[in-house]
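All protein chains of the complex are present and in place, except for one that has been dropped.
Every chain is named by a letter (A and B) in the order it is written, and numbering of its residues begins at 1.
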Amino acid sequence: MKFLAMLAASFSLIYCVMAVHMVQFPTQKKAEEIQALSLHVKDAKASLSFPTNAYQRFVYAQ
Amino acid sequence: MLSKNFVEYAILLLFKDRNDHLFSFLIFSFIVFILSSVLFISDSLQYDLIQSIKSQPEIVVENTRAGRAYQMHEGYVYDASKITGVSSVEGVVEGYYYFAQKRLWFHIIGDARLAKNEMLIGQGVQKAMAELYYKDEFHFLTEERLIKVKINKIAPKGTNILSNDAIFLNPNTARAVLGMEMDEYSKLYVSVPNPNEVGNVALKIVEIYPTAKATTQADAIGAVRHLYYYKGGIFMILYVVSLVSFFILLKNQIGLVYGEKKKEIAILRSLGFCIKDIIALKFIQNTVVSLSAYLLGVALSYIYVFMFNAPYLRTIFLGNELENSISLTPVVDVNLLFLIFLFGVIPFLAFVILPAWKIAISDMSEAVKS
Partner (left out) sequence: MSKILIENLHKLYNPNKPNAFYALKNINLIVEDAQIVILKGVSGSGKSTLLSLIGGLSKPSEGKIVINEQNIAKLPDIMSSAFRHKEIGFIFQSFNLLEGLSVYQNILAPLALTTLDKEAIHEKVSRAMQLANIEHKKDQNVGSLSGGERQRCAIARAVVMEPEIILADEPTANLDKENALIFIEILKKFKALHKTVIIATHDTLFDDLGIIDRCVQMRDGELLE
């Protein structure tokens, strides 16, 4: 039981750290920055930089 | 049946066979890590891109000639604005500039907010330029002349998903860099207030200019939402890797019950463990292994993707020609994680419990004699 308790405690700690990170991340600020930029570049596309189009089509096959 | 003593003994037997269980643990963690990482990265990028499509115009018109993008003149603006249902038409200058020294393409975007000699660049562009000592000013080389533009502003890191390879210039400067005339445009943004009219207007534009491509807002939004199509080459490879690993794992799981382990089940049965006890024992052991592996896989994946911004894996999604120091927004799709859990943990448990049950119900007398 000691092993299970330690396992549970370790995972709880890791997931708490993850939760704190998620909450602290400036998601709203980033969204606002993107929206502000997209007001000037209305049909913005993802900034991808593949060496060839063929490679890009391979990754994002439609 | 599930008393504290029983659970403790199950864990004791788990540690006895820790090497076998460790192999299953590591493989399963790896599978969960890969699948979760791909899920996190794709969801995060999609989340950011969806922020950008809120101001997507109703129709974007692009011209083609011989299948390639071609500029449009003022006449296009006039003709489009005369179509019933269109409230306004905005011409936009946009294109790609080849930075020969680094063999990179920069995305040139006209931005009317900027003055003639002003430039806003993305962080990837800034790094590429700085490597060749273009820190305060950049020289665009065109057929006719050299155009010097000051580097005044850098796009915030949070917009890297859109701006990493972008250079925003005053539209006239952009025309000069791209070799376009003063009355030429790369795209038209057509505003159609009535959503029911959008399809008709798009058709009319194409009727007037058969070589033009009219992309509606719905098409553009759909393209973003379906950016990570499961048949995409890279996803197929990742899924195949996961599937192969999973079958290796299942084979190992079955092996945990046969051979020496078969005798172990017979010994426990001879001591008074009933069939349900054997199943409970295997269930406890493998739940601990699979659940820990799953939680570890997800945690490592979160840390890798959102705290370290997915080095190496990120280049698969974004390309590696231009370094993109994007910070991925933490987006967790609980439904999909639950599906990974369901389709991972259940077969993991089944492939041990079913053979264990089969052995437990068989005649023990021969097994204990061997």
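We adopt the following convention: a residue touches a chain if its C-beta (ideal position, glycine included) is under 8 Å from a C-beta of that chain, and two chains touch if they have at least 3 such contacts.
Nothing here was measured: the structure is a model prediction, and the numbers come from that model.
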Contacts of the hidden chain among displayed chains: B
From B:His21, B:Arg269 or B:Arg314, residue that would touch the chain that is not displayed: B:Arg269
Touching residue (missing chain; options B:Tyr9, B:Phe23, B:Tyr134 or B:Phe341): B:Tyr9
Interface with the unshown chain - residue positions in chain B: 3-6, 8-10, 12-13, 16-17, 260, 263-264, 266-277, 361, 363-365, 368-370
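Everything below uses one rule, namely that only the chains that are shown with their structure count from here on.
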Chain centre separation in whole Å, for chain B relative to chain A (CA means): 9
Residue numbers on chain B that touch chain A, as the complex places them: 4, 7-8, 11, 15, 45, 48-49, 51-57, 60, 92, 104-105, 107, 109, 111-113, 122, 124, 155-156, 158-166, 168, 187, 189, 215, 220, 226-229, 231-234, 288, 292, 295-296, 299, 302-303, 306-307, 316-322, 324, 327, 329-330, 332
Residue ranges of chain A touching chain B (in the complex, touch as defined): 1, 3-4, 7, 11, 14-15, 18, 21-22, 25-27, 29-31, 33-35, 37-51, 55-56, 58-62
